[in-house]
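Before I ask anything, here is the structure I am working with.
Up next, chain A:
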Amino acid sequence: MAVILDAKGLEKSFGAVTAASNINVAVEQDAVVGLIGSNGAGKTTFLNMVTGYLKPTAGTIHFEGRDITQLAPREITRLGICRSFQIPQLFNTMSVLDNLLVGVGIVAAAGSKWGTRNSAYDNPVRAVDTMLEQFGLGSYRNRQAGLLPEGTRKLLDIAMAMVVRPRILLLDEPTSGVSADEKFVLMDMVMAAVKEHKVTVLFVEHDMDVVARYTDRVLAFYEGRIIADGAPAKVLDDVEVRRFVIGSHAAPAGAASHA
Partner candidate 1 sequence: MKLDRTSFAILAMGAILLIAGPQLPSWMVSMLNVSLCYGTVVLGMMLLMRNGIVSFGHGLYFCLGAYAAGLLDQMLKMPDMLLMVGAAVVVTGVVSAILGLLLAKYRDIFFAMLSLAFSMILYGLLVKTASLGSTDGFNVAAKTVGGFAVAPESQRLMVYSLAVVFATVSAFFLHSYLASHQGRLAGAIKDNELRVEYMGASVMRVVHRNYVISAVLAGIGGALMAVNIGHIDPEMTYWPQSGEFVFVAILSGTGSVFAPLGGALVFEAIRSFAYEYSPNTWQMVLGITMLLVMIFLPGGLWSLFTRKREG
Partner candidate 2 sequence: MIAKALGTMLTGIALAAVTAAPALAQQKTSVKVGFVTFLSGPASGPFGVPAKIAAEAIVESLNAGKAPAPYQIKGIGGLPIELVVIDEAGGATKQVSEYRTLVQRQDVDIVIGYIGSGDCLAIAPVAEELKKLTVLLDCGTPRVFEEGSYKYLFRTRPHATMDAVAATMYLLDNRPSVKRIAGINQNYAYGQDSWNDFEATIKVMKPGVDIVTSQMPKFGAGQYGSEISALHSANTDVVHSSLWGGDLEAFMLQAQPRDLFKKSVLVLVAGEPYLHRLPGKIPDGTIVGARGTNGVFAPDSPLKRWLVETYKGKSGGIDPNYPAYSTAQAFLGVKAAWEKAAAKKVGSAVPMGAAKGVKEEMEKAYQPPTQEEVIAAFEKSSFDTPSGKVHMTLGKGHQAVTGTAYGTTRLENGVVKVGNIKYYDADRVNPPEGVSSLDWIRSGFKR
């Protein structure tokens, strides 16, 4: 499999605080990668560096062989790396439909400049409706985004990343704030959409059940470093990971059995 995203020697410090040090990750096409680690371990910092919100102090990030280290979020999005947010970033006064139509409009307006992908949306409204059904948002179509329940907000947030046709999708805690029984429903829908469009996924997650069930690779962060990298079963069973990352979390053995 071809490497689609390649981060080498990433460092990030805020004054005296080191948020990331010597991060080396190569992600292959179509992989589903889970990022785990306690709060402040550097997962979101990594996501923010890949999407251009933060500029690394040192190191490089390549996407499909192209150096994107110094690009702005907008340019990175256009190339095909899109993301969702821990706190959903919606257009709160607009309808769910319009939230997604904004993205469709941006893609359509960009024309041939939309990375390497096809930017044509023959029928924007129908395309969005299809997507809404796929994400189970059909019944919320004309509701104001600001008034949606939290789980629905999360879904819409992810749908907004999907609507601009990513090659890589970065999800920041997709299931946080979502009730336990909804988590898997949400993740099933997201994964179905991702598989259909052949999108590579990296997601930050605290729920080890979710990690074990959906990923085929896990990166464990601790104090700005990656302390383990590999298949979920192996990483989740790692002693260091269990000590520093999972701690009193759910028993890893059961999780590993899913994989």
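How were these picked? Simply put, all candidates are chains of the complex that A comes from, given by their letters.
FYI, contacts are C-beta pairs under 8 Å (C-beta built on N, C-alpha and C of every residue); 3 or more make two chains touch, one makes a residue touch a chain; residues count from 1.
It should be emphasised that the depicted structure is a prediction, and the values quoted were computed from it without experimental measurement.
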(message) Going by the C-beta definition already given, which one of 1 or 2 is in contact with chain A within this complex?
(response) 1
(message) Residue numbers of chain A touching candidate 1 in their complex, please.
(response) 51, 72-74, 77-78, 82-83, 89-94, 98, 101-103, 105-110, 114, 160-161, 163-164
